[in-house]
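Sharing a structure below in structure tokens format, with a few things to ask.
Only one protein chain is missing from this complex, and each of the others stays in its spot.
Our next item is chain A:
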Amino acid sequence: MKKKIIFSVLILVAVAVSIGYYMFQKPVESLRDKEATWQGSSEDLYDEFTADEVAGNKTFTGNILEVTGTVVDVMQNADSSSTLILNSSHPIFGVKCRIDPKFNKVETPSKGSEVSLKGLCTGINSDVELNQCIIQ
């Protein structure tokens, strides 16, 4: 009886440790199957965020947004990812979206094209920033 108890406890500990290890090692997940909490145009997102940054941080930052807009610039980043700038009412700034090929199977859109993408809003730094973007 005592042996059985010790054995069960050992198994439980082993399972707990492996779950913990698995959780700890888990890579950053794709947003593909996650729901967006806001949908709209890059122009509206930029205007709403810049109108009131404090309120904008509450509404957008940390949330998944689905944004449509025109690509006004495409940049190659230091890794294999690229960054798109989507249009806004501002002459320079807009919505900056980082596209990581590890989450996307389609090619990066070119300048001038219309896109619809889903990304995690990380805040505003002159541009409104979206990370881990998935091109729809």
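Things worth noting here:
Assume contacts are C-beta pairs under 8 Å (C-beta built on N, C-alpha and C of every residue); 3 or more make two chains touch, one makes a residue touch a chain; residues count from 1.
Just so it is clear, contacts and distances are computed from a predicted model.
One chain of the complex is hidden; its UniProt record names it "YceI family protein", one of "Thiazole synthase", "YceI family protein", "Branched-chain amino acid transport system permease protein" or "Energy-coupling factor transporter ATP-binding protein EcfA2".
The chain omitted from view is touched by exactly one of A:Ser42, A:Ser81 or A:Asn104, namely A:Ser81. Although one chain is hidden here, its contacts on chain A can still be listed: residues 23-29, 57, 61-62, 75, 77-79, 81, 83, 85, 91-93, 96, 98, 120, 122-127, 129, 131.
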